[in-house]
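Below is one structure, written out as C-alpha coordinates; the observations come after it.
Yeah, one chain of the complex is gone here, protein chain that is, but the others are all in their spots.
The block that comes next holds subunit A.
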Amino acid sequence: MAAPVRGMIGSTSIGNTTSFQKKTRSKLVSIPGTRPSVQNGQLLVSSGVSSLDYVIGGGLAVGTLLLVEEDHYDSYSRMLLKYFLAEGVVCGHELFLASARDHPDDIMQELPSPIVDDVAGMKISEGQSQPSDPENPDTMKIAWRYQNQPKVQTALASSVRFGHYYDVSKTMEPELRQAAKCHSFYQLQETPVVTASSPLPSPYHSLLKSIQTVIRKEGFDGSTPQSKVRNVLRLGLHSLGSVLWGDDVCCKDNPAHCHALTTFLYILRGLLRTSLSVAMVTVPSHLTQNRAVMGRIIRLSDTAIALESFKGSEKETNPLYKDYHGLLHVRQLPRLNCLSCEVPDTKDLAFKLKRKQFTIERLHLPPDLSETLVDVQMGFTVTCRILEMSQGRAPL
(Lines give C-alpha, C1' and ligand atoms only; values in the text may rest on other atoms or scores of the structure.)
Protein backbone atom coordinates (compact mmCIF):
# COMPACT_ATOMS: atom_id res chain seq x y z
CA MET A 1 0.00 0.00 0.00
CA ALA A 2 1.37 3.39 -0.97
CA ALA A 3 2.17 5.74 1.87
CA PRO A 4 0.03 8.87 2.02
CA VAL A 5 1.92 11.88 0.69
CA ARG A 6 0.89 14.71 2.92
CA GLY A 7 2.78 17.77 1.99
CA MET A 8 2.10 17.68 -1.73
CA ILE A 9 -1.67 17.42 -1.53
CA GLY A 10 -1.78 20.72 0.29
CA SER A 11 -1.21 22.60 -2.94
CA THR A 12 -4.47 21.46 -4.56
CA SER A 13 -7.31 23.94 -4.54
CA ILE A 14 -10.31 23.70 -2.31
CA GLY A 15 -13.22 21.85 -3.84
CA ASN A 16 -11.21 19.16 -5.59
CA THR A 17 -11.88 15.83 -4.04
CA THR A 18 -9.90 14.01 -6.68
CA SER A 19 -7.05 14.95 -8.93
CA PHE A 20 -9.20 14.12 -11.96
CA GLN A 21 -9.98 17.30 -13.89
CA LYS A 22 -12.99 17.30 -16.17
CA LYS A 23 -12.15 18.83 -19.51
CA THR A 24 -14.54 21.76 -19.71
CA ARG A 25 -15.55 23.17 -23.06
CA SER A 26 -14.39 26.74 -23.14
CA LYS A 27 -17.47 27.75 -25.17
CA LEU A 28 -19.86 27.23 -22.25
CA VAL A 29 -20.08 30.22 -19.97
CA SER A 30 -20.05 29.05 -16.38
CA ILE A 31 -21.73 31.68 -14.29
CA PRO A 32 -22.94 30.69 -10.84
CA GLY A 33 -26.67 30.17 -10.59
CA THR A 34 -27.21 29.45 -14.27
CA ARG A 35 -27.54 26.33 -16.36
CA PRO A 36 -27.98 25.68 -20.07
CA SER A 37 -31.44 24.78 -21.28
CA VAL A 38 -32.09 21.22 -22.33
CA GLN A 39 -34.07 22.34 -25.33
CA ASN A 40 -32.03 24.90 -27.13
CA GLY A 41 -28.86 25.52 -25.14
CA GLN A 42 -29.93 28.93 -23.84
CA LEU A 43 -28.43 30.04 -20.56
CA LEU A 44 -31.17 29.91 -17.93
CA VAL A 45 -31.49 31.46 -14.49
CA SER A 46 -34.01 30.50 -11.88
CA SER A 47 -36.90 32.83 -11.12
CA GLY A 48 -36.76 31.88 -7.46
CA VAL A 49 -39.85 29.70 -7.59
CA SER A 50 -39.07 26.20 -8.86
CA SER A 51 -42.61 25.40 -9.96
CA LEU A 52 -42.68 28.62 -12.00
CA ASP A 53 -39.39 27.61 -13.60
CA TYR A 54 -41.02 24.35 -14.64
CA VAL A 55 -44.05 26.10 -16.09
CA ILE A 56 -42.03 28.53 -18.19
CA GLY A 57 -39.78 25.86 -19.61
CA GLY A 58 -36.90 25.38 -17.20
CA GLY A 59 -36.15 28.91 -16.16
CA LEU A 60 -35.69 32.43 -17.46
CA ALA A 61 -33.32 32.74 -20.38
CA VAL A 62 -30.60 35.34 -19.96
CA GLY A 63 -31.34 38.30 -22.19
CA THR A 64 -35.12 38.02 -21.94
CA LEU A 65 -37.94 39.84 -20.26
CA LEU A 66 -40.53 38.29 -17.95
CA LEU A 67 -43.79 40.18 -17.70
CA VAL A 68 -46.03 39.55 -14.69
CA GLU A 69 -49.56 40.93 -14.77
CA GLU A 70 -50.34 41.88 -11.22
CA ASP A 71 -53.24 40.59 -9.20
CA HIS A 72 -55.68 43.11 -7.79
CA TYR A 73 -53.89 43.94 -4.57
CA ASP A 74 -50.36 43.37 -5.86
CA SER A 75 -49.72 40.81 -3.12
CA TYR A 76 -48.59 37.77 -5.10
CA SER A 77 -46.84 39.64 -7.89
CA ARG A 78 -44.81 41.51 -5.29
CA MET A 79 -44.02 38.15 -3.70
CA LEU A 80 -42.76 36.85 -7.05
CA LEU A 81 -40.57 39.92 -7.42
CA LYS A 82 -39.10 39.30 -3.98
CA TYR A 83 -38.42 35.66 -4.82
CA PHE A 84 -36.68 36.80 -8.00
CA LEU A 85 -34.44 39.21 -6.12
CA ALA A 86 -33.77 36.77 -3.27
CA GLU A 87 -32.65 34.17 -5.81
CA GLY A 88 -30.27 36.76 -7.21
CA VAL A 89 -28.79 37.40 -3.77
CA VAL A 90 -28.30 33.70 -3.06
CA CYS A 91 -26.68 33.04 -6.44
CA GLY A 92 -24.45 36.05 -6.18
CA HIS A 93 -25.95 37.93 -9.13
CA GLU A 94 -26.10 41.70 -9.26
CA LEU A 95 -29.43 43.35 -8.72
CA PHE A 96 -31.12 46.44 -10.07
CA LEU A 97 -34.42 47.37 -8.47
CA ALA A 98 -36.64 50.20 -9.67
CA SER A 99 -39.83 51.20 -7.99
CA ALA A 100 -42.10 54.22 -7.84
CA ARG A 101 -44.31 53.39 -4.90
CA ASP A 102 -42.20 51.80 -2.19
CA HIS A 103 -38.59 52.63 -1.66
CA PRO A 104 -36.32 49.92 -3.11
CA ASP A 105 -34.60 49.51 0.25
CA ASP A 106 -37.96 48.61 1.84
CA ILE A 107 -38.52 45.94 -0.75
CA MET A 108 -34.99 44.62 -0.22
CA GLN A 109 -35.55 44.35 3.52
CA GLU A 110 -38.58 42.16 2.97
CA LEU A 111 -36.79 39.49 0.96
CA PRO A 112 -37.61 35.97 2.20
CA SER A 113 -34.88 34.01 3.87
CA PRO A 114 -33.53 31.00 2.03
CA ILE A 115 -33.94 27.55 3.53
CA VAL A 116 -31.13 25.05 3.24
CA ASP A 117 -27.95 24.23 5.05
CA ASP A 118 -25.51 24.91 2.31
CA VAL A 119 -26.31 28.58 2.38
CA ALA A 120 -25.20 28.59 6.00
CA GLY A 121 -22.03 26.95 4.74
CA MET A 122 -21.62 29.80 2.29
CA LYS A 123 -21.05 32.26 5.09
CA ILE A 124 -18.84 30.13 7.26
CA SER A 125 -16.55 28.87 4.55
CA GLU A 126 -15.34 32.37 3.79
CA GLY A 127 -13.38 32.29 7.00
CA GLN A 128 -12.31 28.71 6.99
CA SER A 129 -10.51 28.30 3.73
CA GLN A 130 -7.16 26.97 4.88
CA PRO A 131 -6.52 23.24 4.77
CA SER A 132 -6.27 21.44 8.08
CA ASP A 133 -2.99 21.42 9.96
CA PRO A 134 -0.84 18.34 9.19
CA GLU A 135 0.23 18.22 12.84
CA ASN A 136 -3.38 17.69 13.90
CA PRO A 137 -3.59 14.59 16.08
CA ASP A 138 -6.68 13.17 14.36
CA THR A 139 -5.25 12.92 10.88
CA MET A 140 -7.11 10.47 8.71
CA LYS A 141 -5.49 7.14 8.16
CA ILE A 142 -7.92 5.50 5.74
CA ALA A 143 -9.52 8.38 3.85
CA TRP A 144 -6.27 10.27 3.66
CA ARG A 145 -7.14 11.78 0.28
CA TYR A 146 -9.78 13.90 1.97
CA GLN A 147 -7.34 15.16 4.58
CA ASN A 148 -7.05 18.64 3.28
CA GLN A 149 -10.71 19.33 2.70
CA PRO A 150 -12.37 21.98 4.87
CA LYS A 151 -14.76 20.62 7.43
CA VAL A 152 -17.84 22.44 6.16
CA GLN A 153 -19.30 22.42 2.70
CA THR A 154 -17.91 25.11 0.47
CA ALA A 155 -19.61 27.92 -1.35
CA LEU A 156 -19.28 26.03 -4.61
CA ALA A 157 -22.16 23.74 -3.69
CA SER A 158 -24.71 26.49 -3.18
CA SER A 159 -23.83 28.38 -6.33
CA VAL A 160 -23.88 25.29 -8.50
CA ARG A 161 -27.41 24.48 -7.42
CA PHE A 162 -30.22 25.84 -9.57
CA GLY A 163 -33.27 27.10 -7.74
CA HIS A 164 -33.66 27.46 -4.01
CA TYR A 165 -36.49 27.41 -1.52
CA TYR A 166 -37.43 30.28 0.74
CA ASP A 167 -39.20 30.63 4.03
CA VAL A 168 -41.71 33.43 3.70
CA SER A 169 -42.20 33.92 7.41
CA LYS A 170 -38.61 35.03 7.94
CA THR A 171 -36.69 37.81 6.24
CA MET A 172 -33.24 37.41 4.82
CA GLU A 173 -30.25 38.02 7.06
CA PRO A 174 -28.81 41.50 6.57
CA GLU A 175 -25.28 40.13 6.06
CA LEU A 176 -26.42 37.89 3.25
CA ARG A 177 -28.38 40.70 1.69
CA GLN A 178 -25.57 43.19 1.88
CA ALA A 179 -23.18 40.76 0.26
CA ALA A 180 -25.09 41.24 -2.97
CA LYS A 181 -24.50 44.33 -5.04
CA CYS A 182 -27.76 46.16 -5.55
CA HIS A 183 -28.43 49.26 -7.65
CA SER A 184 -31.69 50.99 -7.00
CA PHE A 185 -33.80 53.56 -8.78
CA TYR A 186 -36.50 55.27 -6.81
CA GLN A 187 -38.69 57.32 -9.11
CA LEU A 188 -39.86 59.81 -6.50
CA GLN A 189 -36.32 60.84 -5.68
CA GLU A 190 -35.17 61.35 -9.24
CA THR A 191 -35.01 64.85 -10.62
CA PRO A 192 -37.05 65.12 -13.83
CA VAL A 193 -34.90 65.60 -16.89
CA VAL A 194 -36.15 67.77 -19.70
CA THR A 195 -36.48 65.41 -22.65
CA ALA A 196 -38.41 67.39 -25.18
CA SER A 197 -36.90 65.50 -28.08
CA SER A 198 -37.61 62.01 -26.80
CA PRO A 199 -40.87 60.16 -27.40
CA LEU A 200 -40.64 58.80 -23.86
CA PRO A 201 -41.80 60.71 -20.79
CA SER A 202 -39.11 61.68 -18.33
CA PRO A 203 -39.35 58.85 -15.73
CA TYR A 204 -39.04 56.09 -18.35
CA HIS A 205 -36.24 57.91 -20.11
CA SER A 206 -34.22 58.33 -16.91
CA LEU A 207 -34.87 54.72 -15.94
CA LEU A 208 -33.54 53.52 -19.29
CA LYS A 209 -30.49 55.72 -18.98
CA SER A 210 -29.86 54.45 -15.47
CA ILE A 211 -30.12 50.82 -16.60
CA GLN A 212 -27.82 51.41 -19.52
CA THR A 213 -25.27 53.15 -17.30
CA VAL A 214 -25.20 50.20 -14.90
CA ILE A 215 -24.89 47.69 -17.73
CA ARG A 216 -22.06 49.57 -19.34
CA LYS A 217 -20.21 50.43 -16.14
CA GLU A 218 -20.30 46.93 -14.68
CA GLY A 219 -19.45 45.37 -18.00
CA PHE A 220 -22.53 43.20 -18.55
CA ASP A 221 -22.48 43.95 -22.24
CA GLY A 222 -18.92 42.79 -22.63
CA SER A 223 -17.55 46.28 -23.14
CA THR A 224 -14.98 46.09 -20.35
CA PRO A 225 -12.20 43.51 -20.73
CA GLN A 226 -12.48 40.17 -18.94
CA SER A 227 -10.77 41.29 -15.78
CA LYS A 228 -13.39 39.85 -13.50
CA VAL A 229 -15.70 36.87 -13.37
CA ARG A 230 -18.77 37.19 -15.58
CA ASN A 231 -22.03 37.67 -13.81
CA VAL A 232 -25.71 38.15 -14.54
CA LEU A 233 -27.65 41.32 -13.77
CA ARG A 234 -31.19 40.86 -12.52
CA LEU A 235 -33.52 43.79 -13.10
CA GLY A 236 -36.70 44.06 -11.09
CA LEU A 237 -39.06 46.81 -12.25
CA HIS A 238 -42.10 47.17 -10.07
CA SER A 239 -45.51 48.31 -11.25
CA LEU A 240 -44.58 49.91 -14.57
CA GLY A 241 -47.45 51.68 -16.22
CA SER A 242 -48.94 52.91 -12.98
CA VAL A 243 -49.61 56.58 -12.47
CA LEU A 244 -46.56 57.04 -10.26
CA TRP A 245 -44.32 56.51 -13.26
CA GLY A 246 -45.88 59.47 -14.98
CA ASP A 247 -47.82 57.24 -17.33
CA ASP A 248 -51.55 57.54 -17.84
CA VAL A 249 -52.13 54.27 -19.70
CA CYS A 250 -53.75 52.85 -16.56
CA CYS A 251 -56.16 55.64 -15.83
CA LYS A 252 -57.48 56.95 -19.12
CA ASP A 253 -59.35 55.45 -22.03
CA ASN A 254 -57.36 57.46 -24.54
CA PRO A 255 -54.09 58.16 -22.83
CA ALA A 256 -51.85 60.94 -24.01
CA HIS A 257 -48.78 58.70 -23.67
CA CYS A 258 -50.29 55.55 -25.11
CA HIS A 259 -46.99 54.49 -26.65
CA ALA A 260 -44.74 55.29 -23.71
CA LEU A 261 -44.81 51.91 -21.99
CA THR A 262 -44.60 49.95 -25.25
CA THR A 263 -41.63 51.99 -26.49
CA PHE A 264 -39.98 51.55 -23.11
CA LEU A 265 -40.39 47.75 -23.24
CA TYR A 266 -39.09 47.61 -26.81
CA ILE A 267 -35.92 49.49 -25.93
CA LEU A 268 -35.50 47.57 -22.67
CA ARG A 269 -35.59 44.32 -24.60
CA GLY A 270 -32.95 45.71 -26.94
CA LEU A 271 -30.74 46.44 -23.94
CA LEU A 272 -31.35 42.98 -22.48
CA ARG A 273 -30.54 41.20 -25.71
CA THR A 274 -27.11 42.78 -25.87
CA SER A 275 -26.10 42.10 -22.28
CA LEU A 276 -26.04 39.34 -19.69
CA SER A 277 -29.16 40.42 -17.89
CA VAL A 278 -32.67 39.25 -17.08
CA ALA A 279 -35.59 41.53 -16.29
CA MET A 280 -38.82 40.96 -14.44
CA VAL A 281 -41.45 43.64 -14.93
CA THR A 282 -44.77 43.79 -13.11
CA VAL A 283 -47.64 45.70 -14.69
CA PRO A 284 -51.00 46.49 -13.10
CA SER A 285 -52.94 45.20 -16.09
CA HIS A 286 -56.28 45.16 -14.31
CA LEU A 287 -56.19 48.95 -14.40
CA THR A 288 -55.66 49.38 -18.12
CA GLN A 289 -58.88 50.27 -19.85
CA ASN A 290 -57.54 49.62 -23.32
CA ARG A 291 -57.27 45.87 -23.99
CA ALA A 292 -55.30 46.32 -27.19
CA VAL A 293 -52.45 47.93 -25.27
CA MET A 294 -52.16 44.89 -23.00
CA GLY A 295 -51.95 42.65 -26.06
CA ARG A 296 -49.10 44.76 -27.43
CA ILE A 297 -47.30 44.79 -24.10
CA ILE A 298 -47.48 40.99 -23.91
CA ARG A 299 -46.09 40.63 -27.41
CA LEU A 300 -43.24 42.99 -26.63
CA SER A 301 -42.06 40.80 -23.76
CA ASP A 302 -40.67 37.30 -24.02
CA THR A 303 -42.39 35.36 -21.25
CA ALA A 304 -45.69 36.65 -19.91
CA ILE A 305 -47.78 35.34 -17.04
CA ALA A 306 -50.80 36.76 -15.26
CA LEU A 307 -51.81 36.24 -11.68
CA GLU A 308 -55.44 36.25 -10.64
CA SER A 309 -55.96 35.99 -6.93
CA PHE A 310 -59.22 34.84 -5.41
CA LYS A 311 -59.13 37.31 -2.55
CA GLY A 312 -62.19 39.53 -2.59
CA SER A 313 -63.82 37.85 -5.57
CA GLU A 314 -66.69 35.38 -5.59
CA LYS A 315 -64.25 32.64 -6.51
CA GLU A 316 -62.98 32.66 -2.95
CA THR A 317 -65.96 30.62 -1.78
CA ASN A 318 -66.11 28.38 -4.83
CA PRO A 319 -65.45 24.80 -3.69
CA LEU A 320 -63.49 24.12 -6.87
CA TYR A 321 -60.81 26.59 -5.81
CA LYS A 322 -60.73 25.98 -2.10
CA ASP A 323 -57.20 24.60 -2.05
CA TYR A 324 -55.64 27.47 -3.91
CA HIS A 325 -54.94 31.16 -3.60
CA GLY A 326 -55.37 32.07 -7.22
CA LEU A 327 -55.05 31.20 -10.88
CA LEU A 328 -51.94 31.54 -12.97
CA HIS A 329 -52.37 32.21 -16.67
CA VAL A 330 -49.46 31.68 -19.01
CA ARG A 331 -49.99 34.29 -21.68
CA GLN A 332 -46.89 33.76 -23.74
CA LEU A 333 -43.82 31.54 -23.85
CA PRO A 334 -40.79 32.55 -25.86
CA ARG A 335 -39.37 30.74 -28.87
CA LEU A 336 -35.70 31.55 -28.61
CA ASN A 337 -33.27 30.25 -31.19
CA CYS A 338 -35.67 27.50 -32.21
CA LEU A 339 -38.87 27.07 -34.16
CA SER A 340 -40.95 25.27 -31.60
CA CYS A 341 -41.12 26.08 -27.93
CA GLU A 342 -41.93 23.97 -24.94
CA VAL A 343 -45.64 23.44 -25.31
CA PRO A 344 -47.28 22.98 -21.92
CA ASP A 345 -49.73 20.17 -21.31
CA THR A 346 -52.47 22.37 -20.07
CA LYS A 347 -53.05 26.02 -19.42
CA ASP A 348 -55.30 25.59 -16.37
CA LEU A 349 -52.90 26.35 -13.57
CA ALA A 350 -53.56 27.44 -10.00
CA PHE A 351 -51.09 28.63 -7.41
CA LYS A 352 -50.86 28.47 -3.66
CA LEU A 353 -48.43 30.36 -1.47
CA LYS A 354 -47.32 28.11 1.37
CA ARG A 355 -44.79 29.10 4.00
CA LYS A 356 -41.90 27.28 2.41
CA GLN A 357 -42.98 27.02 -1.17
CA PHE A 358 -44.92 28.74 -3.89
CA THR A 359 -46.64 25.86 -5.63
CA ILE A 360 -48.24 25.91 -9.04
CA GLU A 361 -50.47 23.00 -9.95
CA ARG A 362 -52.72 21.81 -12.71
CA LEU A 363 -56.38 22.36 -12.04
CA HIS A 364 -57.69 19.83 -14.53
CA LEU A 365 -56.15 17.11 -16.63
CA PRO A 366 -55.94 17.84 -20.36
CA PRO A 367 -57.98 15.71 -22.82
CA ASP A 368 -56.31 12.39 -23.51
CA LEU A 369 -55.17 13.07 -27.03
CA SER A 370 -51.68 12.08 -28.01
CA GLU A 371 -49.79 10.93 -31.06
CA THR A 372 -48.42 7.83 -29.39
CA LEU A 373 -50.85 4.96 -29.12
CA VAL A 374 -51.32 4.87 -25.38
CA ASP A 375 -54.19 2.82 -24.14
CA VAL A 376 -56.78 1.81 -26.67
CA GLN A 377 -58.61 -0.40 -24.19
CA MET A 378 -59.01 2.45 -21.75
CA GLY A 379 -60.23 4.75 -24.48
CA PHE A 380 -62.74 2.15 -25.57
CA THR A 381 -64.28 1.71 -22.11
CA VAL A 382 -64.47 5.44 -21.61
CA THR A 383 -66.31 5.99 -24.89
CA CYS A 384 -68.72 3.15 -24.06
CA ARG A 385 -69.61 4.80 -20.82
CA ILE A 386 -70.13 8.17 -22.43
CA LEU A 387 -72.41 6.61 -25.04
CA GLU A 388 -74.46 4.84 -22.40
CA MET A 389 -74.80 7.90 -20.24
CA SER A 390 -75.88 9.96 -23.21
CA GLN A 391 -78.54 7.39 -24.06
CA GLY A 392 -79.95 7.63 -20.57
CA ARG A 393 -78.79 4.26 -19.34
CA ALA A 394 -77.00 3.89 -16.05
CA PRO A 395 -73.25 3.30 -16.42
CA LEU A 396 -71.82 -0.12 -15.69
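By our rule, a contact is a pair of C-beta atoms (placed from the backbone, for glycine too) under 8 Å apart; a residue touches a chain by one contact, two chains touch by 3 or more; residues count from 1.
Please note the rule applied: contacts and distances are computed from a predicted model.
Name of the non-displayed chain as stated in its UniProt record, restricted to "Ubiquitin-like 1-activating enzyme E1A", "alanine transaminase", "DNA polymerase delta subunit 4" or "Elongator complex protein 6": "Elongator complex protein 6".
Among A:Ile31, A:Val55, A:Cys250 or A:Leu271, the one in contact with the hidden chain is A:Leu271.
When you scan A:Ser202, A:Thr263 or A:Ser277 for touch with the missing chain, the hit is A:Thr263.
When the full complex is taken into account, the listed residue touching the unshown chain is A:Asp345, out of A:Glu175, A:Glu314 or A:Asp345. Summarising the interface, subunit A meets the missing chain with residues 40, 197-200, 208-209, 212, 259, 262-263, 266-267, 269-271, 273-274, 290-292, 295-296, 299-300, 335-340, 343-347, 366-367, 369-371.
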